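Below: one structure, written as structure tokens.
One protein chain is absent from this view; the other protein chains keep their places.
Now for chain A:
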Amino acid sequence: MSHEVNMHGQSEVITTHEVHHDEHHGHHHKETFITKYIFSQDHKMIAKQFLVTGIIWAIIGGLFSVLFRLQLGFPNETFPFLETILGKWAEGGKLNPEFYYALTTMHGTVLVFFVLTAGLSGTFSNFLIPLQVGARDMASPFMNMLSFWFFFAASIIMIASLFVQTGPASGGWTSYPPLSALGDASEGSKIGMDLWLIAMALFVVNSLLGSLNYISTILNMRTKGMSMTRVPLTIWALLFTAVLGVLSFPVLLSGFILLLFDRHAGTSFYLSDIFLASTQKALPNEGGSAILYQHLFWFLGHPEVYIIILPTMGLVSDVMSANARKPIFGYMAMVGSMFAIAVLAFLVWAHHMFVTGLNPFLGAFFVLLTLLIAVPSAIKVFNWLTTLWKGNLRFTPGMLFSIGFVSLFISGGLTGIFLGNSTLDIHLHDTYFVIAHFHIVMGVSAFFGMFAGLYHWFPKMFGRFMNNTLAYIHFWITLVGAYLIFWPMHYQGLAGVPRRYLDFSGWASFNQFDGLNRFISIVTIIVFAVQLLFVFNFFYSMFKGRRVRTQNPWGATSLEWTTPINPGHGNWEGEIPEVHRWAYDYGKDGREFIPQTEPVGANETPEGKH
């Protein structure tokens, strides 16, 4: 027995040696352009790769919404330039109805998955986890690189699907069968749907590889002294996000695999003997259940919205605390409520299916669990507001976007309480009320959290600052614009205006909204233009922005600001610093901030007392 223990000990020592060996390699090797910028295994470069790919996707996805808003706002006008750029999809300057569906489908897919999952988690998990927990890199840098390249492959295939003759997938971002399972049912269910499924399968692989790495890095690679109760909230948020992804994406993949078999192998998982008007024949399938797909889809689909919002909750907490010069209020309550949200995320998926014939008795449980999410969400909002309370607020662009995030999260969250009720859902489902709710609470507010993070950590990423004036213009127009676009949609939804409709002109009761629709579309165009201003600011500042001269420009406490201004692969030049305190010692004992690396002084006020 003692022999075995001894052997084990030896092997561990060998492992330690290997790690050190690797580190020295990292410092001395000359990096070529390809190993540094393309097949990089440095977490910081991979983060930037995710970020830039995400920005490109965000422009594409945003542009799609502008295109279909043109149709919704001006159903009777023609736009000849549309025919120039879209060809047969906009003959005579009017969107083809099939293409309108393709646009809404791809807008949803791109923004939910490619921007707010890969672009957001991919960027900030990769960038911040090793820097904030004090690690040289991810647990497996190679897997991390693979994760990006799977995302890249998924992106290429998804882009390719935009150019096939029958057009991209157009069955909605949820791709419900039977529409998505039947090539004969619509143009978009042909090859476009296959490419969509393949791209999404690759995307799932990217997400799993990434999340595995994030979890094991956070739990195993923290520096000395960095206990889990000392890590910044960003790390907790990214941890819960990764856990949600690891447990829910595989279920989505199962659903997609069954769908692929229904499409091509003649199985009947989702398809039954439907009579198809286009072929004038009944399908040979029997006994399939379309609802089964919805269960599998929403088992991911619901955690997915938390995969989107949780990282931004973490980012906002840290940006807000650093810029209010106050410790975050209720650190453990924040962690606890994120944990509660992560658990509840798995127990509420059927609230997307209240009107699919779900047993109302069963529905009642899902209503209860759904409404329970209001509790941890409210705790978080309360803690953000109390963090702001009596703080010495510095209105940096990051801080403004954080405050904007909280505002949007409250506005969007409140309508969630309406939608979580199965009875109200009978009226509200599939209306603009739903559109307004989820765009505010997870679309725009996640974007706000992401912008807060980008403005705050841009100096760490590129060693330069972004332009403040452009940032303020970006913030105010986006905030006002977001409310102007989505607030009126609540009224439309309450009046019963259904989503995914091309044209309401033949529907007399909704003609009263013509002016409103035009207004929303005009604001959309303005807001989109302002996002392009942000993109300009981003790339311009990357090369020409004001240089960062000090190591810690925001006076923040967490570890990433103890690295050199432009950290190399391995992050810290000497030893990894040791951590002695939590990340929120702002305004303590008459000092503005105390970095995590500073040992606790003899006369210092104990933690948690101010």
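Operating definition for what follows: contacts are C-beta pairs under 8 Å (C-beta built on N, C-alpha and C of every residue); 3 or more make two chains touch, one makes a residue touch a chain; residues count from 1.
The rule is short, and it goes like this: contacts and distances are computed from a predicted model.
**Q** Of the options "Spermidine/putrescine import ATP-binding protein PotA", "Cytochrome oxidase subunit III", "Tryptophan synthase beta chain" or "ABC transporter permease subunit", which is the UniProt protein name for the chain that has been left out of view?
**A** In UniProt, the chain that is not shown appears as "Cytochrome oxidase subunit III".
**Q** Looking at A:Pro284, A:Gly357 or A:Gly574, which residue reaches the missing chain?
**A** A:Pro284
**Q** Can you work out which residue in A:Leu82, A:Met158, A:Ile215 or A:Ile307 touches the chain that's missing from view?
**A** From the options A:Leu82, A:Met158, A:Ile215 or A:Ile307, the contact with the absent chain belongs to A:Ile215.
**Q** Give the residue, chosen from A:Ser180, A:Ser248, A:Ser402 or A:Ser445, that touches the chain omitted from the document.
**A** With A:Ser180, A:Ser248, A:Ser402 or A:Ser445 as choices, the missing chain is touched by A:Ser248.
**Q** Thinking of the whole complex, not just what is shown, which of A:His295, A:Arg325, A:Arg499 or A:Arg518 touches the missing chain?
**A** If we include the chain that is not displayed, A:His295 is the one touching it.
**Q** Would you write out the residues of chain A that touch the absent chain, in ascending order?
**A** Considering the whole complex, chain A reaches the absent chain at 4, 7-16, 18, 139-140, 143, 208, 211-213, 215-217, 219-221, 246-251, 253-255, 257-258, 261, 265-269, 284-289, 292, 295-296, 299.
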